[in-house]
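Complex shown without one protein chain; remaining protein chains in place.
Chain nomenclature is as follows: A and B, assigned in order of appearance, with residue numbering initiated at 1 for each chain independently.
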Amino acid sequence: MNEYKELLFEISRSNRRACSLPQSDVPTVSLKEKFTEKFVREEPANLPEVSEPQLMRHYTALSNKNFGVDNGFYPLGSCTMKYNPKINEDVARYDGFAHIHPLQPTQTLQGSFQLMYELQEDLKVVSGMDEVSLQPAAGAHGEWAGLMIIKAYHETNNELDVRRKILVPDSAHGTNPASAVIAGFDVIEIPSNEDGTVDLEALKEQVGPDTAGLMLTNPNTLGIFEKDILEMAEIVHEVGGLLYYDGANLNAIMGITTPGAMGFDIVHLNLHKSFSTPHGGGGPGSGPIGVKAFLTPYLPVPKIEKSGEEFVLNSDYPLSIGRIKGYFGNFGVNVRAYTYIRTMGGSGLRKVSESAVLHANYLRHRLEPYYDSPYPQICKHEFVLSGNRQKKLGVRTTDIAKRLLDFGYYAPTIYFPLIVEECLMIEPTETESKETLDEFANVMIRIAQEVEQNPEIVTQAPHYTSVKRLDEVTAARKPVVRFE
Amino acid sequence: MINEFRYLPDTEQDQAEMMEALEIHSIDELFKDIPEEIRLKEELVLPDAVSESALTKHLRKLAALNVHSHEVAVFLGAGTYDHYIPSVVDHVISRSEFYTAYTPYQPEASQGELQAIFEFQTMITELTGMEAANSSLYDGFTSLGEAANLAVVTTKRPKVVVSKGVHPQGREVLRSVSKGREFQLEEIPLAVDTTDLSQLESAVDEQTAAVIVQYPNFLGSIEDLQKVKEMAVNQKALFIVMANPLALGVLESPGKFGADIVVGDMQPLGLTMSAGGPHCGYFTVNKKHLRKIPGRIVGQTTDKEGKRGFVMTLQTREQHIRREKATSNMSSNQALNALASAVCMAALGKNGIQEMAQLNVEKADYLANQLRSKGFKIVNQAPFFNEFAVELKHSVKEVSAVLLEKGIIGGYDLEPEYGMKNTMLLCATDQRTKEEMDTLVSVLEEIAYE
């Protein structure tokens, strides 16, 4: 591949452009007269000046230096990097979905309201909840909304003054404690057992009249199902706390069980994980929340409801936590998730989870002889390995991750969950073929052998990417966050 | 049997081989750790799976129930706008190397995305006149919430003062956010069309963490940022501006007026309206606050051979490291939309963005003048960008219904939020032609004299 390394600003030349603006058909206006001199921009914003072919080549060159699911296997744990269906992309671009204004008269938005309403209904079924809001834009946003519902609920019961603690297992996603703090709660960490599940005794010790709720993902981030979930739910409910389900790992259980059946009161779902919408290099996602009936008055407003044959917006919920995002959430993402659910149906979603879990167990089985496996029981959609054995030979998990890039794979999630040393967290998903799983396993085995025979090739990796290992220390010490 | 699902590659043979390796006889055995009493006994009750062609037919029908901007003339703005989007934008974001990637955790395999975001950060700081930007947040309103949280945490003060010139939904989101970290929110009314500066001055005190105004404000008018800044400085409160990035093509940058944080939504630059999302919040600050920014930041560095490269940097601010001590809980952002906006800004370039902004000014100016000449009262006293409020003779609801029959989406009804009876917020973007505007004026005139 040729080594294109220019920034847009470096290929810029005065008076080039890649746009074709409409011609003015109205009288010109003097900005200085209209706005007074003070408010007219003195120095133009120095945006790059390039022609359309240059622009397209620039971004094509950049795309060639980027790795997505369409490029190859992307075993990033807890991120559910499944295939992103193309029909979803087409549909989201239909004029009637892409080119509609959110504040248009509601009778001109009935198609999108129907889609949102039906998606809410579908997500109720998949999550086992009684009502769903599509407003949260991503998982962390859903978490925060859910916590604000917990807060509003305790406030209504005049218990908020004492219920200030949110319990979070030490294996939880980092967003859980962060969301709790931003919702105004104190975070209490609950340790895990040796088998990787929540320590029930520790949980019992921590719960009490000051418990606002427990946040849990099940299966947890180790890929292990919290089999004592009903007992945990009882422990928390008994003291008046609520149970929050982090839906990042839903891909393991669709059609098999539901957060509702497990006793959870609130759940968020990551449509950009289990429901196939693309991650876009970091977003946009969509993080709808579902609640049990007794919490429906607290959901964000406006709600999309059906009144006779018409779909309407209703903000008349005085206990609501209020609006948490503009308009109706990430509608374009929700269109994609709806399309996916219609493509798969109920039986399809169950097959998704079955294949995802089979793949994870199979891959774990193939890798266990070569890497430490701290939790060797049945896993769900993902599993963790530890690079401790390799660390003793001077090779760190990060080196193994970099070496994988040389073989045309993205790397697993590394150093998370924090409770596993030198952690590699692998989630193969259901959309990979057995051949891909086998090829990946062979490469992981080969790397384990390299660590023993020729560790330098691993510690110096990657060798074939557009840049070699990057200096993150200088980047953080002397931050350069824009082109000068 | 599995093969009827085109995203699932497993054949029965594949599954049999995997099960054999695992020494199990059915996939069900992999779920035996899930207690029986919570296992579903029946299939999920969802509509049956449908074929690709049947599904596109169904979805086209649903889409057709909506009225879209290619079949009507949209005079509705109020935070979301019908603007020119260069064709290149969708071509770039349709490259699956970009849209099917995750957050660039492995920078060596994600240089394209990282560089594109670095360029985005540069361009948005150019427009806002600030020194640093993050890689995006959910939307303009949630960015505003994050800015308020930053101010409250940094200044350790309990009150945020916000002008009613800020978008009503932005203030609603702020109100929800304020209940999290539990800070007070004080709203300052408008004096006609801009923030009542004397009320603002008396509200800002030593308890004030931040003062927030919108630029141009919700009614389209230009707020006097210089005066607001002085009031903030006098009490050592942070000055937060929510700005329309397109307007900054011609308006003096908030950075020049001394803003501490400038946030907003990139939607006017390259993003489809999509019923309000996904859009893209931006968040820019001066270096002083760099290490308090929510969300991901891309920084420049070199690889071990000295070659320029890009990484996510200052990550200790973030939730995956700092957990409960993180500056924000942001994880997923709107990176693909930031990319779309970057492409749009690059396509417009230094001249194009000024011309496009100017076009908006001229269209709105023309429309306002036409309405004035027909006897309508334009509410705005301050200069406005591409939106203004006009008093009608009938309720906005009635007028909108008539306009819709004529193929026009009318403006925003200012009565519920601002108590401005029969007053419509009209927007004329670069996409509105003189002919469409003349039609609008004549229909409004007809209705007025009915």
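Heads up, the rule we're going with is that a contact is a pair of C-beta atoms (placed from the backbone, for glycine too) under 8 Å apart; a residue touches a chain by one contact, two chains touch by 3 or more.
Here is the rule we go by: contacts and distances are computed from a predicted model.
S.K.: The chain dropped from view, which UniProt name applies: "Glycine cleavage system H protein", "Radical SAM domain protein", "FUSC family protein" or "L-serine deaminase"?
M.R.: "Glycine cleavage system H protein"
S.K.: Which displayed chains does the hidden chain touch?
M.R.: Spelled out, the missing chain touches these shown chains: A, B.
S.K.: Kindly state which of the options B:K32, B:R291 or B:K406 is in contact with the chain not pictured.
M.R.: Selected residue, touching the omitted chain: B:R291.
S.K.: Please identify which residue in B:V50, B:L185 or B:I321 touches the non-displayed chain.
M.R.: That would be B:I321, which touches the missing chain.
S.K.: Taking the entire complex into account, which one of A:R13, A:K86 or A:R477 touches the absent chain?
M.R.: Of the candidates A:R13, A:K86 or A:R477, A:R477 is in touch with the missing chain.
S.K.: Across the whole complex, list the residues on chain A that are touched by the chain not included here.
M.R.: 415, 472-473, 476-477
S.K.: Give me the chain B residues in contact with the hidden chain, please.
M.R.: Against the left-out chain, chain B lists 291, 314-316, 321-322, 325.
Quick note on the criterion: only the chains that are shown with their structure count from here on.
S.K.: Just curious, how far off is chain B from chain A if you go by their C-alpha centres, in Å?
M.R.: 19
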